[in-house]
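The complex appears here minus one protein chain, its other protein chains still in place.
Let's turn to chain A:
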Amino acid sequence: MQTTLMPTRQRSRLRDWSRRTWRYRWLYLLMVPGVCYYLVFHYLPLGGLLIAFQDYNLMKGIWGSPWVGVQHFEAFLTSPDFPRLMKNTLILSVYRIVFGMPADIILALALNEIRVRWYKRVVQTITYGPYFLSWVIVYGLTFAFLAPNAGNVNVWLTDQGHSPIAFFTTEAYFRPMLILTDMWKSTGFGAIIYLAALSTINPEQYEAAVVDGASRWRQLWHVTLPGIREVFVLLLILRIGHILDAGFEQVYIFLNARVYAVGDIIDTWVFRAGIEQLDFSKGVTTGLFKSVIGFVLVWAANRFAKKMNGSGIW
């Protein structure tokens, strides 16, 4: 019985499957370009990660290059570059979290206190504008102020009889410059998501607080801040997951060899190793190291948030 039944059931399932597929053929056809895109530009590169375990040679390709095991990982982890890159990357990311996130929140809270609607709208429109400017443009603007001789800060300094400061090539100024320009560019944008969360707070909560005699400060503490806690945790998880990114595009555009000691991060190093020196295996090894840690961090942060908060990102 069993042996005769199984094939029929399988056949009918196959027929079912092909009938359903045929029914939705146009929808599947629409997806073809997008699916090809994800396969070629997202999944095919995952296969390319294999060259981290090879001495990859562009001529020989991935099939012809010799396998060397975890030799590149050992070399990277024991190289003098490694501690410096990790340190710079983590410091920059932590600075961005510590200075950037409170700035976003403070702007959102300030905007939330504004009762004159047109003023609120004007402030918002102006402050999130820079988010749409490229890092190259922000670099140009920074240059206008801080350039070695023609930047207006230095012109002013020389006028006052001081010597000009080489902001772009001095280690002490490099990180503050990155953080401040980042805040200039993205604080207005960062505030939007908090404002959205604030707008969902039920006004009755404020009324109840007022009835209980809560001052505005108390209302802020007991109603407003709890209202944005969930969004804050969510954004913090995302930031922690990307802690090894440290803002590659901005750093690369501002970076120069004089400030490698404080500004060289994992990504800029990978770019130089892989694209400029064409040492692909070295670049991929470091990139893989970074991707794996990033993945573990997002996963761990999400679990932690679920425990603390009851909800994570997934």
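The rule is short, and it goes like this: contacts are C-beta pairs under 8 Å (C-beta built on N, C-alpha and C of every residue); 3 or more make two chains touch, one makes a residue touch a chain; residues count from 1.
Here, contacts and distances are computed from a predicted model.
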When one chain of this assembly is omitted, its UniProt record names it as which of these: "ATP synthase epsilon chain", "NADH-quinone oxidoreductase subunit K", "Carbohydrate ABC transporter permease" or "Cytochrome P450"? "Carbohydrate ABC transporter permease"
Of the residues A:Leu92, A:Ala147, A:Leu178 or A:Val233, which one touches the chain left out of the display? A:Ala147
Where the complex has a chain not shown, which of A:Phe53, A:Tyr128 or A:Tyr260 is the residue touching it? A:Tyr128
Absent-chain interface residues of chain A come out as 17, 20-21, 24, 26-28, 30-35, 37-38, 40-49, 51, 58, 107, 110-111, 113-114, 116, 119, 122-123, 125-130, 132-137, 139-141, 143-145, 147, 150, 152, 155-156, 159, 184, 188, 192-193, 196, 215-216, 241, 249, 252-253, 267, 270-271, 274-275, 280, 283-284, 287-288, 290-291, 294-295, 298
